[in-house]
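All protein chains of the complex are present and in place, except for one that has been dropped.
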Amino acid sequence: METLFIQIKTLLVNAAALVLPPWGVTLSSMIISALAILGLGPLIMMYLTLMERKVLARMQNRIGPNRAGPWGLLQPLADGIKMLTKEDIRPSAADPLLYFLAPILIAVPALMVFAVIPFGKGMTAADLNVGVLYFVALSSTTTLVIFMASWGSRNKYSVLGGMRSVSQMISYEVTLVISVVPILMAAGSLSTQTIVESQSGRWYAATPWGLLSCMIFFICGLAECNRSPFDLPEAESEIVAGYHTEYSGMRFALFYMAEFMNVFSICALTVTLFLGGWQGPLLPSWLWFLIKTYLLIFIVFWFRGTLPRLRADHLMGLAWKFLLPLAVMNIPAAAMSHFLSEPFSTAVPLAILMVSVAVLSFFNKGYAAEKRVYHFTD
Amino acid sequence: MIFGAGILKGMLVTLRSFVNSYFKKPDQGGLFTVEYPEKRLVAKERFRNFPFLVYDEKPEDPRCVACDICAKECPPKCITIVRDADAEGRPLKKPALFDIDLSVCMNCGICEEACPFDAIFMDHEFEIAGTERHQSLLYHKEDLLKSNGYFRQIRPSDAALIDARRKEAEDKKKAALKPAAPPEKKE
Amino acid sequence: MTPVPESHYLIFSLILFSAGIFGALTRRNALGVLIALELMLNAVALNFVIFSRTAPEGSASGQVSAFFIIALAAAGAAAGLAIVLAVYRSRKSIQTDDTNLLKW
Amino acid sequence: MLELIAVKGIYILMVFAAAAAFASSLLPNLFHGALALAAVLLAVAGLYLSLGAEFLAMVQILVYVGAVMTLVIYAVMLTGRLEETVTPSGRIQRAAAGVSCAIFFVLVCGVLLSTNWPAAPGGNPLPSVKDLGIDLMKRHVFPFEVLGILLFAVLIGALAAARREKS
Partner (left out) sequence: MKNKTDTPLTEDFDTQTLQINVGPQHPATHGVFRMDLTLDGETVVRLKPVMGYLHRNHEQIAENMTYAASMPYTDRLDYFNSMSNNFGYALAVEKLAGIEVPERADYIRVILAELTRIVNHISVIGFLLNDLGAFFTPLTYAFREREKILDLFEEIAGSRMMCNYFRFGGVKRDLPPGLLERIRTMMDVFPRFLDEFEALLTDNDILCLRCQNVGVLGRELALNAGLSGPMLRASGLGYDIRKVDRYSIYGRFDFKVPVGSKGDVYDRYYVRVLEMRESLKILDQALRQIPSSGDIISRKAAPFLKAPRNFKPPVGEAYGRVESPKGELGFYVVSDGSPQPWRYHVRAPSLINLTVLEDLCIGHKLADAMVILGSIDIVLGEVDH
């Protein structure tokens, strides 16, 4: 069971080897893993939409979709067909080049990031030794595409939504990168494969600074793909649907797909970097990876079901005034725990983090909720 | 407390309701959705949808005597009645034409209250669909007539009350007729 | 690593550089000039990396200097755009012909 | 055989990048020009990959396409009116610039083709990310620190210049 997928791949490659010349074999193995990802991405996205609707429904004492297929399993198919058959309305004033390119260019990085995620032992599509940097670089290109989408559709609401989402993504991207640095220091390499192997002894989330940077990474990841408390750009109650107001039909499906694949890749990377990737006692490695990732995805939907939305300036305030300094303070804390001898190696980082949290919450006093007292008259 | 405390408490509430929805019974926080076409909620007795006319034995002679009170009292004026006339043109105590425009009626139940002859009551049947707006929702007398048995079936306690009152009124009327009859026999 | 001869790479970076110069000369909008500037810096960084292949074994000075160029270009872009915005705020237009006075 | 496909790929990338570079200076709409520049940057990152500089390619995408391009497009949006961002440029100016660039190109091309570059010794291991890091911290630590201070100074300078006057 452990190497199920690897055996399938070798089987296919051997079959290809019979008919193709030697160079064709390496090419075919590349193509097989590429096709695996191309097939996996949309599949994950489809069943994430169903999972989200089911989880949210159950939180609200509803049943969630159960009409299409047993327990609603064919619902994503139904959604897909609906998206395909919907008429693709294009605003006349839209800028043809930008309007047409944006949905494609937003789905491409979302899919490319899957290449670097280690689904199991030896099951990383492309084991770059700049894995994490690859992920961060690709996630930063989406700001450009959101600009194109909002500017291209020439609509007031989408420009407002576009500006909001870009400023949000920039401020959370900085914190995302800095929160990963302690892990790279501990693992000593950028490639996701070696990071996971170096966690075989103790997960990074087990160490104090690791836990903190895991939380910061997760929160910034949420903000990066505009989910739950940070879903400002497509705030229905305010601006109708942010930058993808003017999109419908298949184009909107691409935006939708990109969003869900970002959610999956953020959760997958949090698992890889902090929660020990595919490390796990007896179950096969890739099963461990999927369990952990889907647990994190449950938390993302759980956030969505509970928390109201943050306003634009709170969002920025949280990123620049609280999370970024905390992430920066986390780096010396992580360094201390490496180079100091045993008794101090846990005490000093904890002290640093406690002090920085205290100082930062002191400075951010304005954001704290104030207790209110209500009196009664008759 | 620190920033996240209130949020965590809120999250616990949703998690608990997520878990309850799997394990608890409907009224303790479990799922209480009634999946409509398969399972249905039984209508409450006083539920009122569009009105219907009641007849005792034969649909030809409904209880309605075409007194036009309900048409006058109906706030949106959606009832139109034309009194029947016999061969010589003398008016009869029966409606020839009794139309209710269901697209106008707001099922407020005032016609049921105002009717002195217990002829019109509010129905429980709500699955009414028409193919087009004007004609198919204009119900004529034939579509409105329903038997007293049906009335007793959908609104048992009200029907019992009304039948009792009607039988008692009948006995009183017969009693009033009877004393006039027996004295003639005695002389 | 790839058998593509260096001269082809160099010709390509030269094309980039001349496109940058052409852009800088023809653009009437200050931002256009900044965009062309980025293009030129990029061509130069590419040259460094091309020559890092022929460097003696193991020394990465080629890539490091390219890394520095990228960082400097980012700093340059930031400063340039701040100035362009300041000019725009006071002159209402960033046509290169309008900003012909050093003090206004 | 795989090498051939790779080489073909690189040449296609070069042609695409050259076209995008000229497009970025010729397109009337500044927004499209900025996007053409983004295309060039991505293509150059691809070239870095083909030259074995993975770290540099990723840094290029992160710094350039992620941050600098966003900055440029913010500036384009702030300065251009919401509707028109078309900036016409004169005919003679274009012709003159074109001719001078062509002359420049031909001259440097002559120099370039005539010198024979030392053949790539080939086979020497490409500097890995670790070597890059060590080299950055050992031989080039001074410029690295100066760069840090410079970036910090630019940050504050840009803020001061672009900040809206507190009325």
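Before moving on, here are some points about what is shown:
In this document, chain identifiers A, B, C and D correspond to the written order of the chains, with residue numbering beginning at 1 in each.
Everything that follows uses one rule, which is that a residue touches a chain if its C-beta (ideal position, glycine included) is under 8 Å from a C-beta of that chain, and two chains touch if they have at least 3 such contacts.
Remember, it's a predicted structure, so these values are computed and weren't measured experimentally.
Taking the complete complex into account, B:R46 is the one of B:R46, B:K93, B:H140 or B:K167 that touches the chain left out. Within the entire complex, the positions of chain B that touch the omitted partner chain are 3-7, 9-10, 12-14, 17, 32, 44-48, 69, 72-75, 106-110, 113-114, 116, 122. Although one chain is not displayed, its contacts with chain A can still be listed: residues 56, 59-62, 156-157, 160, 229, 231-232, 235-240, 304-314, 367-370, 372-378.
Just so we're on the same page, only the chains that are shown with their structure count from here on.
Each step here moves to a touching chain, and the least such steps from chain A to chain C number 2.
Ranked by number of C-beta pairs in contact, the top chain pair is C-D.
Across the assembly, chain A contributes no residue in contact with two or more other chains. The set of chain D residues that touch two or more partner chains comprises 55, 59, 67, 74.
If you draw each protein chain as a dot and join the dots that touch, you get a simple line with two loose ends. By the document's touch criterion, interfaces exist between A-B, A-D, C-D. Note for the complex: chain A touches chain D at residues 21, 23-24, 26-27, 95, 97-98, 128-130, 133-134, 136-138, 140-141, 143-144, 147-148, 151, 159, 163, 166, 170, 173, 177, 189-190. Contact residues on chain A toward chain B in their complex (touch as defined above): 55, 58-63, 302-303, 305-307, 357, 361, 364, 367-369. Of all residues in chain D, those touching chain C in their complex are 3, 6-7, 10-11, 14, 17-18, 21-22, 24-26, 30, 33-34, 37, 40-41, 44, 47-48, 50-53, 55-56, 59-60, 63-64, 67-68, 71-72, 74-76, 78-79, 87-90, 93-94, 96-98, 100-102, 104-105, 108-109, 112-113, 117-121, 124-127, 131-132, 135-136, 139-140, 143, 147, 150-151, 154-155, 157-162, 164.
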